[in-house]
Structure formats: structure tokens, C-alpha cells
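Up next is chain A:
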Amino acid sequence: MEIDIIVWILQIILVPVTAPLCVGIIRKIKAKLQNRRGAGIFQPYRDLWKLFHKDEVISKDASWIFRCAPYIVFTVTIVVGASIPLFASYSDVTGSGNLLVIIYTLAIGTFFLALAGIDIGGAFGGFGSSREMTMAALAEGGFIFSLLTVGIISGSTDLFAISQNGLIQQGYLLPSTLAFLGLCIVLLAETARFPFDNPATHLELTMIHEAMILEYSGKKLALMEWASANKLLIFIALASNLFFPFGLAQHADSGAVLVALAVFAVKTIIFCLVIALLESFIAKFRFFRLPDLLMIAFIFNVVAIILIH
Partner candidate 1 sequence: MSTLFLQFLLQIIFLTIVFLHITKKNLDAIFAYGIQSLAILILLINSFFETGDISLLFIALLVCIVKVILAPGFFAQLIKKNELIFSASTYLNMPLTLVVLATLTAMAHSYRFSPITNIIPANETLLSLALSTMFLSLFLIVNRKGALSQIIGILSLENSIVAFAIFAGLEQSLGLQIGILFDISIWLIIATVFISMIYKQFGSLDVTDMKKLKE
Partner candidate 2 sequence: MFVLYRSMIDVIISQIIFIASLLCFTVGGIGALLLRKNDAIANIWSNFFAILASLFGLSFAALAVMSGGDTSFSIGAFSLPFFSLSFHIDQLSAFFIFIISLISLFCSVYAIGYVKHFYKKYDIGVLGFFYNMFILGMLLVASSSNWLFFLVAWEIMSIASYFLVIYDRHDQNNVRAGFLYLIMTHVGTAFIILAALLLYKFTGSFDFASIQSASLLIPAPIKNIIFIFAIIGFGTKSGIIPFHIWLPDAHPAAPSHVSALMSGVMIKTGIYMMIRIFLYMIWPVPVWWGLALLVLGSVSSLLGVLYALTEHDIKRLLAYHSIENIGIILLGLGSALTFLSLGMPSLALLGFTAALFHTLNHAIFKSLLFLGAGSVISQTHTRNMEEYGGLIKYMPYTALFFLIGSMAISALPPFNGFFSEWLTFQSLFAGITLLSFYEKWIFILASGSLAFTGGLALACFVKAFGATFLARPRSSHVSHAKESSLSLRIGMASLALLCLLLGIGSGVMTVVLEGVGKNMAVFKNAASVVSLSGQHIVVGKNFASVSLPLLALFFMVTGGLVIYITKFIINKHQKVENNITWDCGTDLTERMEITATGFSRSIILIFRGILRPSIQHDIQYHDAQSRYLPKSRTVILKVHDVYRYYFYQPLHLAVNAVSSRVKNIQSGNTNAYILYIFIALIITLLSVLWK
Partner candidate 3 sequence: MYQTELLFILISLFAAALLCFLSRNRRLIEVSSLVASGIALMESVAISLQVAHFGANVSGFFSTDALEAVIMLIIAVVGFTSTVYSIEYLRRETSKNIIGLSGVSHLRSRVREYFILLNLFMAMMFLAITVSSPIFAWIFIEATTLSTAFLISFYNKPSSIEGAWKYLIINSIGILLAFFGTLLFFPAMNSGIGNGLITWHLLATSAANLDPLVIKVAFIFIFIGYGTKVGFAPMHTWKPDAYSRAPAPIGALFSGALLPVAFAVILKFKMITDATVGSLFSQNLFIIFGLLSVAIAAAIIFVSRNYKRLLAYSSIENAGIMALGFAFGGLGIFAAMLHMVYHSFIKSALFFSSGNLLLAYHSAKIASVRGVINIIPVTAVLFLTGFFAITGAPPFGIFFTKIFILSAGIKEHPFIVATVVLLATILFIGFLKHASAMVFGQPPADIVKEKEGLWLIIPPIALMALALLLSFYIPPFLYTLLNKIALHY
């Protein structure tokens, strides 16, 4: 009985707790590839701790939207984190594990992030929001269709049901791979990773995600950084648990849960490795070539769906 409570709590806090770790791992791998030592993998925790304790400067042009956007964006990532299959494929905490609900809840986060970007009235925020919304609008099609492919294969759009049906059946290998590729492109777009946006840069012309949170400082910046880390982990979890659904705890017993946690950790590390490798080897695309990339993702998913019958 108490295993259920632990699993329930774990489901909620797992994403916020381990997200900065992933970011730390990715930075560590990138540093290694650029043969420099780089900060430890727990550096993001220290950054967050530091930011939480710094004073804050808010522009006098900002309205209440600027002030509560961080809270909303962060809460969204926690809610979504709690309602996607991480390690246990039965414990649906919020009861809304449906793919559309996930996508549109994430859209709330993007919506308020963009509004916050415009609210200060600076040039960078406005342009960041404009580019972010363009990317989000184009990515949404690919995102829905990739999850839909897997949904149709497993006969239900409920994420937990998808993650319950074990390894990908033989007949659907090609559609699943196409959908997975599509989802990876959408992952890179949504979490502002490399070909779309350079997370580390503050170069005005190129930054999308950074531009919107440029004006934040102190606790609000911490929440924003943390939220983007959470979002990264959510997408990694979605990609891993829906397309490689093995190793998830099917029923509430401590052994299976521990194994599932380990398998989840391994899968996440592999994804972080892939992302870091990607960021080191390819350059950031010009802004107006990104829509073609997103269209490719959308076409992949459409072809995937057509192939299922």
C-alpha cells in the first residue's frame, strides 16, 4: 500500500529533481568533447540555489503577467511531468495523460513565456517571442502527429496505455522509427536545442528562448531556468518511454519500480549523450531554414500514419 504512495510522490517530484542533472550531464559531455574539463554535473543545482538567493530587478514597464509568468510556466512543467509515464506505466496521477492534453498544457507555458517576453517592451523580448511562437506553431503539427502514430499503433491516445504495450510490434517498425525521428526534431525545436537555438548564447540576433527570459533575475530567473530544464526532461521521457517502452514497472512492487528507475536513468543518459553529440557536431541553422526542418518532421509523421494499417 505504501509503495503506491511512494510511486505517487516519486511521479510528481522525479522530473523537477532530476531535470537539472540532465542539463549538467549534457554540459559536462559537451565540455569533454571540446576537451575542456567543464563544471561538475551538479553545477545547475548550484546555479539555481544561487539565483534563488539573489535580489531581483523588475522593469517598471512590466505588468502582472511578467511577474506570474515564471510561476505558471514552472507549474505547467510539473503538472505535465506528473502526467506522463516516467517509470511506472500504471500510476496516472492527474488522470489526464492524454496526448492532446499534454501538448496543449505545454502550450500554456509557451503562451505565457512569449507574453512575458513582450511585456517588458524591450526589442529582444519581442523578437524572441515572435520567433518562439513561429517555432511552436510549426512544431505543433509534428508533435501531435508523432504521438498520434504511436497512439494509433497501440490503439489509444492515453500515454500510460501506450507505454504498457511493451516492445514495438514487428509490423510497425518503419512507422515507429519515422515517428521517433519526427519527435526528435520537435524535441530539439521545443526545448530550444541546437539546430534551432543555442541555449548557451546571449547573442541578440540568434537567441530565441534566452531572449524571452533576458529580463528575469533572482527567483523568477531560477524558476524559468528550472522550467526549461524540466521541459527538456519531459521531452526526453516522452521520446524514450513511448518509443522504447520496455522496462517500465507494470504493477506496484518495489523491485520492479527500482528496476524501472534504473532503466529510465540509463535511457535519459543515452538521450543526453545524443543531444550533446548533436550540439557539438552541427552548426545552428539560419532561422528561415528551420521551418523546412519542422515541415520534414511533420511529413515524417504523416507518412508514418499512412503506413499504419
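Before moving on, here are some points about what is shown:
Throughout what follows, a contact is a pair of C-beta atoms (placed from the backbone, for glycine too) under 8 Å apart; a residue touches a chain by one contact, two chains touch by 3 or more; residues count from 1.
Inclusion criterion for the candidates: all candidates are chains of the complex that A comes from, given by their letters.
Source: prediction; values computed, not measured.
When you check 1, 2 or 3 against chain A in this complex, the one that touches it is 2.
Chain A contributes residues 52-53, 55-65, 71-72, 74-76, 78-79, 82-83, 93-96, 98, 100-101, 104-105, 107-108, 110-111, 114-115, 118-127, 129-131, 133-134, 136-141, 144-145, 148, 151-152, 155-158, 161, 214-215, 218-219, 223, 287-288, 291, 298, 302, 305-306 to its touches with candidate 2 in the complex.
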